[in-house]
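What you see is the complex with one protein chain gone and the rest in place.
To keep things simple, chains are lettered A and B as they appear, and every chain counts its residues starting from 1.
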Amino acid sequence: MFRLIPQELVFFDLFGRQADVAHRGAKELLALLEEFDHLPERAKRMKDIEHEGDTVTHEVIEKLNRTFITPIDREDIHELACRLDDIADLMDTAVNRIVLYKVTAPIEPAKALARCLVHATAVILEMLPAMRNMKNADRVRTLCRDVHTQENEGDRIEQAALAALFEGGHDPLYVLKWKNIIEELESATDRCEDVANVIEGIVLKNV
Amino acid sequence: MFRLIPQELVFFDLFGRQADVAHRGAKELLALLEEFDHLPERAKRMKDIEHEGDTVTHEVIEKLNRTFITPIDREDIHELACRLDDIADLMDTAVNRIVLYKVTAPIEPAKALARCLVHATAVILEMLPAMRNMKNADRVRTLCRDVHTQENEGDRIEQAALAALFEGGHDPLYVLKWKNIIEELESATDRCEDVANVIEGIVLKNV
Partner (left out) sequence: MFRLIPQELVFFDLFGRQADVAHRGAKELLALLEEFDHLPERAKRMKDIEHEGDTVTHEVIEKLNRTFITPIDREDIHELACRLDDIADLMDTAVNRIVLYKVTAPIEPAKALARCLVHATAVILEMLPAMRNMKNADRVRTLCRDVHTQENEGDRIEQAALAALFEGGHDPLYVLKWKNIIEELESATDRCEDVANVIEGIVLKNV
């Protein structure tokens, strides 16, 4: 797809590691919301995953700054690395808020958003190795559409969740806490879509 | 202004269509807030406008990815398309929140912000065809200043609205709902200003 030379393949390795971080983060998030036990330990594991993501992102930026000819546009590499990094960051913030706010029980839409994130990050994880070969362009585009579907679903879940929170006769602070958490989770699905958008653009320019 | 060749003029056609989408969206928004009836039908029309905007934006990005020489910097085209798209998105989100939150009556600052948006998008709609000819550079700059004025006005309205909401002895959930809606509307005026900023930069580089 790109005339890749060995020293440039490293970007794909790094993106793959970022996607793996995002996917493991999504699974940790879902497990936390489904089990809702050992919160401090689970939050600690999420934070470790997020730090691992920071390290890989930093490697991409350093590598990018030291590489003169890149297989794909510099802006696209930078954007891809930052948006992949954001996914784990936002999930970590959501988990953090759950702990900080001393939430006593998860709500269904939070679990549904976590399931969207597990799905979307699994698709992204599959998409990145496929990008190495231009023969896979159609497959990559199909996977991108799957990510868009998850983002739409995330949007729908957020809207239903906000309607339910405001209607349910809840304590205002309860509403404020969950509105905050739900919005962080929905933003993470937006960042998954951003990743798919950057990848679609790269495919279009290089096929 | 730019040495335009026919295949590149299409960007201006597309920006014009995006501005038209934004302006029609602003008028729908204002009508909804002023009449405050048939909300589901009005929200549906707004969503249709927003989808139309997505389609045009997608066309710009595709066209950009397939065009090697563009009349204006690639980054500027991308930025302009995305910020124009954001205007309708944010107005659609605001309408959505109004429906979801089962708001029972509009508040005056929301109408005032909608009027700012109708004004600012009308100016943007006038600005884009003017950009095709460098003789209009002064006219374009004057129009940009008009958009900045609307953004300052939007800022002022938001501040007064927040002060009134927090002072009015209102139910906290009422405050939370309207704070959210007002902030989305004010963000839409910020995106109008972003559009004017990109256009000012393009004019400066090309005169």
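Things worth noting here:
Methods note: a contact is a pair of C-beta atoms (placed from the backbone, for glycine too) under 8 Å apart; a residue touches a chain by one contact, two chains touch by 3 or more.
Because the structure is a prediction, the values reported are computed rather than measured.
Contact with the undisplayed chain is limited, among A:R97, A:R141, A:R156 or A:K205, to A:R97.
Among the residues A:E62, A:E108 or A:E167, only A:E62 touches the chain that is left out of the figure. Although one chain is not drawn, the whole complex shows that of B:A19, B:L33, B:I49 or B:L176 it is B:L176 that touches it.
The omitted chain makes contact with subunit A at the following residues, 61-62, 65-66, 75, 96-97, 100-102, 171-173, 176-177. With the whole complex as reference, residues 75, 159, 162-163, 166-167, 172, 175-176, 179, 201, 204-205 of subunit B touch the missing chain.
What we mean here is this: only the chains that are shown with their structure count from here on.
The geometric centre of subunit A is 28 Å away from that of subunit B, both derived from CA atoms.
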